[in-house]
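Here the structure comes first, spelled out in structure tokens, and everything after it is commentary.
Left out: one protein chain. Kept in place: all the others.
Right, chain A next:
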Amino acid sequence: MPEIRVTPLGAGQDVGRSCILVSISGKNVMLDCGMHMGYNDDRRFPDFSYITQSGRLTDFLDCVIISHFHLDHCGALPYFSEMVGYDGPIYMTHPTQAICPILLEDYRKIAVDKKGEANFFTSQMIKDCMKKVVAVHLHQTVQVDDELEIKAYYAGHVLGAAMFQIKVGSESVVYTGDYNMTPDRHLGAAWIDKCRPNLLITESTYATTIRDSKRCRERDFLKKVHETVERGGKVLIPVFALGRAQELCILLETFWERMNLKVPIYFSTGLTEKANHYYKLFITWTNQKIRKTFVQRNMFEFKHIKAFDRAFADNPGPMVVFATPGMLHAGQSLQIFRKWAGNEKNMVIMPGYCVQGTVGHKILSGQRKLEMEGRQVLEVKMQVEYMSFSAHADAKGIMQLVGQAEPESVLLVHGEAKKMEFLRQKIEQEFRVSCYMPANGETVTLPTSPSIPVGISLGLLKREMVQGLLPEAKKPRLLHGTLIMKDSSFRLVSSEQALKELGLAEHQLRFTCRVHLQDTRKEQETALRVYSHLKNTLKDHCVQHLPDGSVTVESILIQAAAHSEDPGTKVLLVSWTYQDEELGSFLTALLKNGLPQAPS
């Protein structure tokens, strides 16, 4: 029985360390290869030894697909390819290919240079790893080998994020990666055609949430920033370098443009500059507005947003600063925060979630006095705002995508087990498809019923068409022929041709049946009665009375004979060939009911 097997090595009932193994029609594909933010030991990378204990990974895996450049989707890639050893192709989109190494390098620096870890992948390994990458375009069908093909769909979320369809023969799996069904200021919404895959593997970060309209959030954000700078205050927005930061930049930039504001906006430099460069390049991956207007002006060529310099923080007057990192736990954002915290005119806006223990989390939970290193106590007088700008699909969005793709079954990953359970029920209830949510290392096996193409000769098809009535769309039809299976190909041909091809002689198969009739008259008369009866009943068949006293209906022969023992009973001999089985059995049944009383 053919089947699709899915085993999450990471992201099964969990967020982070996305890595899912799929085997479909004998092909093995690994989807994403991420790291886990929460761990610093071996658990941060997926357990690749699960795939194969002894042999080389390259022999086992046909390809690796990376959905987007976030580290929880690609963080383990150099480790996997260079340290564990994988030489097969790695597929990702062009923007992902461009931005991924920057983030990996950044990650490596923090791990090795700051935390002093040994046995970590090196810069060279990142470079070597990226050499194995094959970049794909949106909606481009890539043939990995003769049978396996993959295709990317737009996913929103971050620049270059894609959903992938993996297809072998008629069986297919769609993996969404992370996606967003509502467009934002710089990216569009995820879209997929009605590809009806056997299995849809979707993320479920917001499985139990239906979000408010994005416009309120944007408006709130802009209003807060605007009010503060009008008051003469400074606004600090701690962000991570890629993704949301660009969205907020565009938002503020357009607002500044519209409102004709002159207050400076700064962006702390570093890897952002490189990233912004790529945002400028990959215009086709952005939303409608940016795509349509880039000829006049590329929206990422910021007019109002300038590079930040450390010295600017002490400048008088209002300003807006984007600074990394996003949770205020270290670096430039924390420095600026310490400078500005004392003034109640200033404001800090946290645009995303903050992990417990960080300064961001503390101030969000209302703490006004912070202990800094060196026993200093920092009093926070500035206003603290929280805005959630998240780029994952909410429950409605996930349902919408499932509705669009119309899969046969759904598999949930990248979410918390409790929340998944709710969504799983909903999907099963509303789409009536089976839905799975395996934990890490747990394998889901899906039996599939692959469709097998059969060739049919045109002659046979035409002949059968003529016999039948109108060809009705999308309805199964019965036709007669011989199925020849030869060298793993299937052909449907007419029986004569099959005989000829196989060099076989035709055997006649005849059924005969005796029907006893109570009739005292002579055989000829009985035959005549049978003839008239059949003639009356079977109007659209050719019924003939032959001179020798027998009756034929099409090719079916009926003979009447006297019963050897009982002269009052006549025996009707009905004989038909195999091909006329339908009509023959109908006739016998008809004759068994007896003849109508002869008109006296």
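The working rule: a residue touches a chain if its C-beta (ideal position, glycine included) is under 8 Å from a C-beta of that chain, and two chains touch if they have at least 3 such contacts; residues count from 1.
Basically, contacts and distances are computed from a predicted model.
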item	value
Listed names "1-aminocyclopropane-1-carboxylate synthase", "Integrator complex subunit 4", "NADPH:adrenodoxin oxidoreductase, mitochondrial" or "Serine/threonine-protein phosphatase 2A 55 kDa regulatory subunit B", matching UniProt entry of the absent chain	"Integrator complex subunit 4"
Full-complex contact with the absent chain, from A:Gly169, A:Pro183 or A:Gly549	A:Pro183
Full-complex contact with the absent chain, from A:Lys114, A:Lys131 or A:Lys194	A:Lys194
Residue of A:Lys132, A:Lys274, A:Lys289 or A:His563 in touch with the missing chain, whole complex considered	A:Lys289
Absent-chain contact - pick from A:Leu222, A:Val433 or A:Ile484	A:Leu222
Residues belonging to chain A that touch the chain removed from view	182-183, 185, 188-189, 191-194, 208-220, 222-224, 226, 254, 257-260, 287-289, 364-366, 383-386, 395-396, 399-400, 403-404, 419, 422, 425-426, 430, 470, 473-474
